[in-house]
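For reference, the structure I am asking about is given below.
Every protein chain of the complex appears in place save one, which is left out.
Right, chain A next:
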Amino acid sequence: MTKLVEWLGAAGLFVGVWAYLFISTPVGHSTDFARHFVLFLPFYALLAFAVISVSIIAWRVYTFNDCEEAAKELKQEIEDAKADLRKKGFKIE
């Protein structure tokens, strides 16, 4: 099963449950609030997902390691390498 099929399956299930809730249960014909909530459930779910996603991404960007040490180390090693290679007969430009 590909991921696409998995997602289509999950979406189908969600839509099925949602439609059932709306059509065959009292909620669909009841108070304004409950009806409104169920009707817009997919929208709210997507909104919640978007908000959570953006938060996760923002956090990960914020805590992204900046490898200052690695860059410094590399700079030094480049000099060491050039010196050693010259000694070994390498023609560096």
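One rule holds for everything that comes next: contacts are C-beta pairs under 8 Å (C-beta built on N, C-alpha and C of every residue); 3 or more make two chains touch, one makes a residue touch a chain; residues count from 1.
The rule we apply is simple: contacts and distances are computed from a predicted model.
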UniProt protein name of the chain not shown, from "PLD3B protein", "Symplekin", "Importin subunit alpha" or "Dolichol-phosphate mannosyltransferase subunit 1": "Dolichol-phosphate mannosyltransferase subunit 1"
Residues belonging to chain A that touch the chain removed from view: 2-4, 53, 56-57, 60-61, 64-71, 74, 77-78, 81-82, 84-85, 88-92
